[in-house]
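One chain of protein is taken out of this complex; the other chains stay put.
Chain IDs A and B follow the sequence of writing; residue 1 opens each chain.
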Amino acid sequence: MARRVTPQRKALFTILGWLFGLVMFFPILWTIMTSFKSEGDAIASPPLLFFHWTMENYTEVQSRSDYFLHFGNSVAISFGSVILGLIIAVPAAWAMAFAPAKRTKDLLMWMLSTKMMPPVGVLVPIYLIYRDWGLLDTVGGLIGLMTMANLPIIVWMLYTYFKEIPVDILEAARMDGASLGKEILYVLTPMAVPGIASTLLLNIILAWNEAFWTLNLTAAKAAPLSAFIASYSSPEGLFWAKLSAASTLAIAPILILGWFSQKQLVRGLTFGAVK
Amino acid sequence: MATLHTRSLARVMVAPSVVLLFIWMAVPLVMTLYFSFLRYELLQPGPTPFAGFSNYYYFVTDPSFWDAIVNTISLVVGTLVITVVGGTLFGLMLDQPFWGQGIVRILVISPFFVLPTVAALVWKNMLMHPVYGIFAWIAHLFGAQPIDWFAEVPLLSVTLIVAWQWLPFATLILLTALQSLSEEQKEAAEMDGASVLSIFWYITLPHLARAITVVILIETIFLLTVFAEILVTTNGGPGDATTNIAFLVYAQALLQFDVGGASAGGIIAVILANIVAVFLVRMIGKNLEA
Partner (left out) sequence: MGSIVLKQVNKSFGQAVVIPSIDLEIKHGEFVVFVGPSGCGKSTLLRLIAGLEDTSSGIISIDGVDATRLPPAQRGLAMVFQSYALYPHMSVYKNIAFPLKMAGADQAAIDKKVQDAARVLNLTAYLDRKPRQLSGGQRQRVAIGRAIVREPKAFLFDEPLSNLDAALRVNMRLEITELHQALKTTMIYVTHDQVEAMTMADKIVVLRAGYVEQVGSPLELYRSPRNLFVAGFIGSPQMNFVEGAEAAKHGAKTMGIRPEHLQVSRTEGAWKGKVGIAEHLGSDTFLHITVDGVGSIKARVEGEFGLTHGDTAFLTPDPGKIHRFDGEGLALK
């Protein structure tokens, strides 16, 4: 670790690193910039790096397509499904981590395997059930669905975080006279907060970006942002500035959440296989 | 290790998750299986007679099916090659000390958080547009003829978009794995006279093997069912050029209203995914022991 890094080497990697970083980020950067252009500037060739900034696209997006309705749907679906999922998953993860039975491992594996079932495999019956029960294009219907879709990941992430809490400490609390409720409230929860928070964050991101069920099961009313943006795929896609404004609004909140969760992302998405 | 009391409590606490997941998985799957043996079209009301394996027969003998299989595999393999190779290079680069590392790291992983529909639309319209797109402009700069991406190389175009979204994931995981490689091991290799390249080949790469396997398996699960990117860019076309299994099932069910045929396709998709899942579950299961 005490290796000296030559300034030349560092400079070289600074240039390389920034170059690749900017290339990767360019589509996002370009979208954000275009969202502040007039439609004319947006399609100018050569592309304009300097232009007259305008906010008109943002006001237009809201007035024409009720952006905030879809934003609200996205928030309701992602937060609602993850919180519901946590309520179901926390007790399960607690039990599996601290009172494992012989079949706990098989159970965890089975949960994981449900996540691997491709959604198209169950698209038809889900669509028909939702149609018959009047759940198509409802926020509630999607919350229920996304809860189930992400439940295995939530249980798994919590399980790997809980596993890292030494069972000794919970037993110490028991010896110290804490009831199960107090044990969970005073000892487990404060220690598990970081893990629960990252589980919450990552699953909100996943739910926010989900684009199979949302596209297939929602229309105008309950469409979250992922489905709303898809409506730009035809004619309106030619209006780049407005498309960019809508896109920027759709990705900005989750991009920021994502930056905060980058460390947990690896663990969560690999089910603890890479830490 | 726990007392009887906590163990029975544990069972109660696990139950909701297990029961709900079981219903969520088993009921629709059994229904899909059931539908796949019926002649069942949404636009034709009336009886839905038993159809034997005819749905499977028609689905499999439809030339679109084989196109879709080839497209699915191409999309998955193409994306995997780009993301694993690119991810290893990016990971190695981000593992070096340089100025602004933290910011570059954020720039690199950002595409992963972009909504798939947004990614697809931005790439299709603003980057790959044959007249106004950035790529066209770059081609002009070098005096070349711009490519009409979605007309000439539609599948490659979709692959590029998907790869852009998944490259950050691969980078992040491989970087994490790289950072867990002990400096001492590398120093020991250096003492043994290994060159930079042989350190990479004999020390770093074997260390990454496991992380690469994880990347491949997890990406495969998601890539087998790429859908939104295809829907908003090409709608499966031109012809069947970008139709994968997921899109084919969708089209059969919600565009042609053929429930039986779509169900048969769904079951086939489940079987394909399971082949991959078996490996992944086994691998993560092994990790549980450690």
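In this text, a contact is a pair of C-beta atoms (placed from the backbone, for glycine too) under 8 Å apart; a residue touches a chain by one contact, two chains touch by 3 or more.
Keep in mind it's a predicted model, so treat the numbers as computed, not measured.
K.L.:
Of the listed residues A:Leu12, A:Met55 or A:Ile169, which contacts the missing chain in the full complex?
P.N.:
Checking each option in A:Leu12, A:Met55 or A:Ile169, the one touching the absent chain turns out to be A:Ile169.
K.L.:
Which chain A residues would touch the chain omitted from the figure, given the whole complex?
P.N.:
Residues 102, 166, 168-169, 171-179, 182, 186-187, 190-191 of chain A touch the chain absent from view.
In this section, only the chains that are shown with their structure count from here on.
K.L.:
Spell out the residues on chain B that touch chain A in their complex, using ranges where they run on.
P.N.:
Spelled out, the residues of chain B in touch with chain A are 1-2, 6-7, 9-11, 13-14, 16-18, 20-21, 24-25, 27-29, 31-32, 35, 90, 93-94, 96-101, 103-127, 132, 134, 137, 164, 167-169, 172-173, 176-177, 180, 183, 210-211, 214, 218, 221, 224-225, 227-228, 231-233, 245-246, 249-250, 253-254, 259, 262-263, 265-267, 269-270, 272-274, 276-277, 280-281, 283-285, 287-288.
K.L.:
In the complex of these two chains, what residues of chain A are touching chain B?
P.N.:
Contacts found on chain A: 1, 5, 9-11, 13-14, 16-18, 20-22, 24-25, 27-28, 30-31, 34, 43, 45-47, 88-89, 91-92, 94-96, 98-99, 101, 105, 107-109, 111-129, 148, 151-152, 155, 167, 180, 205, 208-209, 211-212, 215-216, 225-227, 229-230, 232-233, 237-238, 240, 243-244, 247, 250-251, 254-255, 257-259, 262, 265-266, 269-275.
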